[in-house]
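A protein chain is absent from this complex, but the other protein chains hold their places.
Coming up: chain A.
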Amino acid sequence: MRIEIDKDLCCGAGTCVRFAPDVFDQDDEDGTVILLDATPGDEQRAAVEKAAEGCPTAVISIT
């Protein structure tokens, strides 16, 4: 699994951190997404999919 994010569109909602805290974090300065792990293992797949689906501005893409 490979994750890409479009930080420009991020509104800092932190939904990704709620679902997948081992993969995503939030910038302490503006709340926007920080990708901790761009190629997480399969055990993170369900959490990352929830994060991608829940993201209010569809910032996360998984390939």
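Keep in mind that, in the parts below, contacts are C-beta pairs under 8 Å (C-beta built on N, C-alpha and C of every residue); 3 or more make two chains touch, one makes a residue touch a chain; residues count from 1.
Everything below uses one rule, namely that contacts and distances are computed from a predicted model.
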Hidden chain of the complex, named as in its UniProt record, picked from "Transport permease protein", "Tricarboxylate transporter", "Na+/H+ antiporter subunit C" or "Cytochrome P450": "Cytochrome P450"
Residue numbers in chain A that touch the chain omitted from display: 9, 11-15, 17-19, 21, 26-32, 50, 53-54, 56-58
